[in-house]
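Each remark here refers to the structure printed beneath this line.
The complex appears here minus one protein chain, its other protein chains still in place.
And then chain A:
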Amino acid sequence: MSALEIRNVRKNYGSVETLKGIDIALQSGEFLVLLGSSGCGKSTLLNIIAGLAEATSGDVLIGGRSILGVHPKNRDIAMVFQSYALYPNLTVRRNIGFGLEMRGVAADEREKAVAEAARLLQIEALLDRKPSQLSGGQRQRVAIGRALVRKPQVFLFDEPLSNLDAKLRLEMRTELKRLHQMLQTTVVYVTHDQIEAMTLASRIAVMRDGRIEQLGTPEEIYNEPATLYVAGFVGAPSMNMLQATVQGTTLAIDGAKASLPLPARFRDAVQDGARVVAGIRPEALRVAADAAAPSVPVEIEVVELTGPELVTTARIGTQRLTACLPPASRVAKGQAASFAFSEDALRLFDPDTGKAF
C-alpha cells in the first residue's frame, strides 16, 4: 500500500485548468520533490494534498484512505511553509507544540515532544523566544519543529528554503537531508530550485503546465531526461541543445561544417534525414586530447572561472556550446579547439514533440 497516492487529480480555476491529470504513488519513507517553474501547478498540488484547496476531480489517498473532503487537521499531514508561518505572539515552545495543544494533548506529553524536536533541530536555547527575535534560519527550524512533533504520515514542504540566503539555504538543505535519513518519513517537497531537488529527492516529479513532464530518480532525471524541457530545466548550466540532421550514421550539426557519429542505440529510432536536437551536458565535454572519442571543432568565445570549474562558451558554426572544464584547462578567447565527449553522454530529442528518442 502506498503512503500517498495521487490519482488523476485535476484542478480548474474557472476556465483555466491548473492541473491536468496528475498520477503519483509514493512509498513510505520516500522523498518526492515536485520541481517546476512558477505557475506549473506544483503548489496547487501540494495544497490539494494538504486540504487547503479542493481538487476538481481525481482522488488523493494517504495510507490507503481517500482524504478528499477531509479537513486538513484530520489528514495526518504536517506542512512547512515558505514564509515559515509562525504564530507571531506565541513563543517558540508554544509554536512547536501548537498542533498538539489544539488536539488536546496533555501538557507534559506536549512538553516532551517539543523538547525532543528542539533537540533534533538544535534550538533548545530558543524555546522561550518569540518569532520576531529569531533569524530566518532559526524560524525555519521552528517551522520544521512544528511539523516534526506531530509525527504525521506525510510531511509537506512548500518551498521552505526560498526565503533564506544562499549560505543558510545550503546548511538547511543538509539539515533536511540529515533529518530525513534519520526519521525516514514520507515527504512531498515543492521547489523551483533544481539543486535542492537533485540533492534531497529520492524521486523528482518535474512539472510543466499542470502535467508531470517526468517522474524519476534524480539520476534518471539528470542522465536520461525524457523531454527537452526536463533536459533544459535540470542542470546548471543547462544541457547544450544542438540542432542537427541525421545523415546516415552521422549527425550533421546545423550551421556548421561539423558532424558527430550517430550512436548505435539511436539508429533504429531515427530516420535518415530527420531533424533532431542533440543534447550534451556541459559537464560531459572536455578539451579533446585524442581522436578516439567523438568531438566537435569549436571557437572559444567566453571563459569564466567559477572556482571549481572553467565555464567556457564556444561557437560551433552558428550555434553555441557551453562546457564545464577543469580550472587548469588551457583555453582562451578566440582560440580554435575541439570538444570531446563520451558517446553515452549524447541524448537525442525530437524537435517537434520535444520527447527523447
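The criterion applied here is as follows: a residue touches a chain if its C-beta (ideal position, glycine included) is under 8 Å from a C-beta of that chain, and two chains touch if they have at least 3 such contacts; residues count from 1.
The rule is simple: contacts and distances are computed from a predicted model.
Chemist: Given the options "Sugar ABC transporter permease", "SiaC family regulatory phosphoprotein domain-containing protein", "DsbE family thiol:disulfide interchange protein" or "Probable glycine dehydrogenase (decarboxylating) subunit 1", which would UniProt use as the protein name of the unshown chain?
Modeler: "Sugar ABC transporter permease"
Chemist: Among A:Leu19, A:Ile62, A:Ala78 or A:Val277, which residue is in contact with the omitted chain in the full complex?
Modeler: In the complete complex, the chain left out is touched by residue A:Ala78.
Chemist: One chain is left out of this view; which of A:Asn89, A:Thr217 or A:Thr318 touches it in the full complex?
Modeler: A:Asn89
Chemist: Go through chain A and note every residue touching the omitted chain.
Modeler: Listed in rising order, the touching residues are 47, 50-52, 71-73, 77-79, 81-90, 98-99, 102-103, 132, 146.
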